[in-house]
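Take a look at chain A:
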Amino acid sequence: METLNTILDVFFNVEIAVRVFPFLLQGLGMTLLLCAGVIPLGLAGGLALAWAASLNNRWLTAACAVYVDFFRAFPPLVLLIFLYFGLPFAGLDLPAIAAVGIGFLLNASSYYGEIFRAGIESVPKGQWEAARSTGLTRRQTMIAVILPQATRNVLPDLIGNTLEVAKLTSIASVVALGELLHTARLAQSLVYNPTPIVVAAMLYLALFWPLVRLLSRLEHRNIARR
Partner candidate 1 sequence: MDVQSRPVLELAGLHKSFGGVDVLKGVDLAVAPGELVFLIGPSGSGKSTLLRCCNRLEEPDDGAVIVDGENILSPGCDLNRVRQKIGMVFQAFNLYPHMTALGNVALALRKVQGMAKDAAEAKARAALARVGLADKAGSYPAQLSGGQQQRVAIARALALEPKIVLFDEPTSALDPELVGSVLAVMRELKIGGMTMVVVSHELAFARDAADRVVFMDGGRIVEQGTPASVFGAPREARTRDFVARLAERG
Partner candidate 2 sequence: MQDGWARFAFAYLNPEVAAEWGPKILDGAFVTIQLGLATIAAGLALGMALAMLRASAPRWVQMAIVVFVDIFRAWPPLVVIIVLYYAFPYVDLPMGAFTATWLALSFVLASFAEEIWWAGLQAVPKGQWEAARSTGLSHFQALVWVAIPQAVRMTIPPLLNRTIAIVKGTALGSVVALPEILGQATSAMSLAGNPTPLTLAALGYLAIFLPVVILGRWIERRFAWKR
């Protein structure tokens, strides 16, 4: 009982939790804002990549593959550090938010690109032929016929990657962008108690857990279909 109280006092000190909560909520707001920015950015980049890869130009396809593999092999934190701490040496002083934006565009688009590519490839060739035979242009076919089916076929992967991108916004704390993890660490150093981090962890859980549940349902269906 005694130890339990001590542990509670350390990890979940109610008084501290109440005190830092508004501050953490600000961080949470920033995290949500970041997600709202970087997820569309990554999706757009990925779509562009997959589209380029589907143009049947050998060089373009190969270039896309190299791009994708490069950023799949490159830890996103290294990318972010390079953009934020490395580029100033070339006289390029990016604000933190820009470094995060570019870093996420490069990293997330490679993952999204790979998913969209697999989706496009999963649509039977006959769909292209049928659409083109009715006079639709390549572009129209892609937008009206192929992409809707492709997206549906890889929806679990898209949602899964979106969750990963959203979780990854936590690395923005390293460049002092005031998102949830950053505010929590700041608060922790001020109150000298880990409660803020624990509360932040719970906020992350509350934010992402529903998505995890949804995903595990979708993934089960996905693997069972194979």
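The candidates came about this way: all candidates are chains of the complex that A comes from, given by their letters.
One rule holds for everything that comes next: a residue touches a chain if its C-beta (ideal position, glycine included) is under 8 Å from a C-beta of that chain, and two chains touch if they have at least 3 such contacts; residues count from 1.
Just so we're clear, the structure is a prediction, and the values are computed from it rather than from any experiment.
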Touching candidate for chain A, same complex, options 1 or 2: 2
Chain A residues within the candidate 2 interface of the complex: 6-7, 10-11, 69-70, 72-78, 81-82, 85-86, 89-90, 163-164, 167-171, 173-174, 181, 185, 188, 193-194, 197-198, 200-201, 204-205, 207-209, 211-213, 215-216, 219-220, 222-224, 226
